[in-house]
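Omission of a single protein chain aside, the complex is shown with its protein chains in their original locations.
Right after this comes chain A.
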Amino acid sequence: MNKNTTWLFKMAWRDAKASRVRLLLFMASIILGIAAVVSIQLFSANLKDNIKLQSKALMGADYIIDSKQEPTERAQALIDSLQPDAKEINFVSMIAFPKNGGTKLVKVRGLGGDFPFYGTIDTQPSAAADTYQDKGGALVDATLMLQFDVKPGDSIKVGAVTLPILGALKAIPGSTAISTSVAPPIVIPYEYIEQTDLLQFGSRKEYQFFYKTDEPIDLEQFEDIIDPQLKAEEADLDTHTSTSERLGRRYDNVGKFLNLAAFIALLLGCIGIASSVHIYIKEKLKAIAVLKCMGASRMQSFLIFLIQIAGIGIVGGLIGSLIGIGLQELFPYILQDFLPFSVEISISAQPILIGIFLGLFMSVLFALLPLLRTWYVSPLEVLRVDEKGAQEPRKLRYVVIGAVLLFLFLFSFWLLNDALFALGFMFATLIAFAALAGVATLFIKGIRKYFPKRWGFTARQSLLNLFRPNNQTVVLVVAIGLGTCLISTLYFTKDILLAKTEVDQSTDNANIIILDVQSEQQEAIENRITENDLSIVNSIPIVTTRIHKIKGRLANELRQDTTKQMRNWVLNHEFRSTYRETMIDSEELIAGEWTSHATPNAPIVISISDNLAEDGIDIGDNITFNVQGVLMETTVGSIRKVDWRQLQPNFNIVFPAGALEQAPQFRVISTYVPDEAASAALQRDLVAEFPNVSIIDLRQVYTIVEDILDKVSWVINFMAFFSITTGIIVLIGSVRTSKYQRIKESVLLRTLGAKNGQILKISAFEYLFLGLLGSLVGVLLALISSLALALFLFKEPFTPSFIPFLVFLPGITVLVLAIGLSNIQTVIRSSPLEVLRREG
């Protein structure tokens, strides 16, 4: 290092020492953002490594063949030829605990063979996983056991079979806490499935066959050959590699969201740095002019301050990275309910280097505009102040702004891996910042134009502070507004999502749905419901059908046609259809005419859902259905738009009344129960007598949905914390920076005889205006963005909650006020002379 460089570092250090509190605040602005980015980067890297390493353990096998129905003859032949090492039948059903009469909808998994081949079934006691097959017992979801207060040794009734509970099931390859919330799993030996008597007509079930390859094979090539053959038979092959890739992609999306949230926090911090450095450099201009008088070159003066900012960036990046390393340990806990495996945390160098690079690069980039002013300071400013003297050329300013935007785009592109999304994110960020800055600017202009001249001295003085030279009104409004906007949007969005799941308390809407009711059980079940003083809300017949021929072409023929525009699932799917005279609330006619009754000796006129119409099926098209062996000619008469999100049975194909009454069918019956006790009593009665039916208590589902949303919002809140805390730090930094500008003025006011109370009032009003303006704009922006989310994403009516207006708005205003008033304490506590001397 030559003498000149050493001197530059020495000067940077000397100057920084005297401004350490402010520089530390600048640094603090970026620390949290970097900590967030690094922790998420590290966690994502660990997650990917873990998925790769645990790929087989996640699936429990090398590959699985599954089918949502009993495999066809050809599929079974293929499955057998590959010699499965284990198999499973699973279905959703009701179980009962004889100990206390408790009933619950569960996912019954009948496992045969030595599954899993990789990873383990985690049970308590641990030996239960190895012995349940031989001993003929059940493994029951650990949470379920806690809920119903059952212990190993108690028994469980699954359909017609009662089995001893051998252990609590804590984890099984391929399941997450969230995925098992609605129907928690129980595992029983395969051979007991038949005895349960639950696999009746119409039951939804899944057949799985697990394979372990002894010799290494190219699974990708294997999948390419076998999967199409299985797909033709409505079965499916999943290899551990493709499954873990899919899993990786799913968590990649979560990672992208988390990364963007972290990036916003970092961006906010950088805006804070830019604004603080702007004031900081402005105060240094005189000193820079003195240095130039003494012979310092433009480059030297520029580098002294660049070194300071770069130093802040590097140290901030390092501290942020270290905090990030600590924080990433939290993610496995935060996301544990969403992950099907435990994440082993290890530290890699790359995210830490990224953190340091980000700290350095972003602080320098965002501070570059104010830093460039040092270059253009004339030494003449020592003798006279020239406000316009130290302006960088406009072209240069545009180049720097261009560089900032380019970096924003490149960084978001790196995070999202999609140019269009990156561009969208960049513009959304720009719009949010521009909206906040625009409102602040308009507000300042408005006050200037319509200045309330009749107000008292203190109120006028505080308003004047909002547009004084070097004011930070815009930056403060952006910082306060963005923070408020983030938390309010989160709150409103959560509201929209929860409003969707609220149970309608009116008796017109069912809250208990009974599935898989066989025709011969219908009357008895309906009687049982009415005996419980409940009414039948709906009793919907369901007939399973398949497409045999469509527009004159056989489904088999169409499957082979590579030029067809129709998705395969339409041709392969077993449709659960119904017949009725009218449409229901969740449906809207968008084309054709609704036919209520079938006309004898004429093709039956059916109605299809809009998603089927997307596959090229239109009004007037002929479709021949295979209704359990009987072919039925139909014509499409209408197309319905179906709201699939409504928790009630919805159908792709609806037949008119008089068409399917004689076909083999089962029913879905729904009723309304007023409370939990009535629900439990009904479930107990029905499960005891009709073990094959499944009962969904919508209130429980809503509770689970609410619980999931709580967990999701906890993750979102955790990410918002970074932005909000960064916002507060930027706020403190900005207020602290403004301290140096206004302290002399306050002291002068005191010298002229202003009382402490008046000075306090001036500051209080000013920060009150700032807090109110920032938080109000923030809440309003949140309102607009939430309305957009409700309209375009969730497609739900939006009734905004008052909480952001009643809690966030005053809360944040008070916080701003408190920070602002703490700033003025130095003035209040010191004598005017002391402060004047100290401030130089």
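By definition in this document, a residue touches a chain if its C-beta (ideal position, glycine included) is under 8 Å from a C-beta of that chain, and two chains touch if they have at least 3 such contacts; residues count from 1.
Here is the rule we go by: contacts and distances are computed from a predicted model.
Peer 1: One chain of this complex is missing from the view, so tell me which of "Aldehyde dehydrogenase family protein", "Peptide/nickel transport system permease protein", "ABC transporter ATP-binding protein" or "Fe-S cluster assembly protein SufB" is its UniProt name.
Peer 2: Cross-referencing UniProt, the chain left out corresponds to "ABC transporter ATP-binding protein".
Peer 1: Among A:Leu230, A:Leu291, A:Val642 or A:Val693, which residue is in contact with the omitted chain in the full complex?
Peer 2: Considering the complete complex, A:Leu291 is the one touching the chain left out.
Peer 1: Out of A:Ala18, A:Ala602 or A:Ala677, which residue would touch the omitted chain in the full complex?
Peer 2: Per the contact definition at the top, the residue touching the missing chain is A:Ala18.
Peer 1: One chain isn't shown here. Among A:Val382, A:Val399, A:Ile447 or A:Val807, which residue touches it?
Peer 2: From the options A:Val382, A:Val399, A:Ile447 or A:Val807, the contact with the absent chain belongs to A:Val382.
Peer 1: By the contact definition given up top, give the residues of chain A that touch the hidden chain.
Peer 2: On the side of chain A, residues 3-4, 7, 10-11, 14-15, 17-19, 286-287, 290-300, 378-380, 382-384, 837-840 touch the unshown chain.
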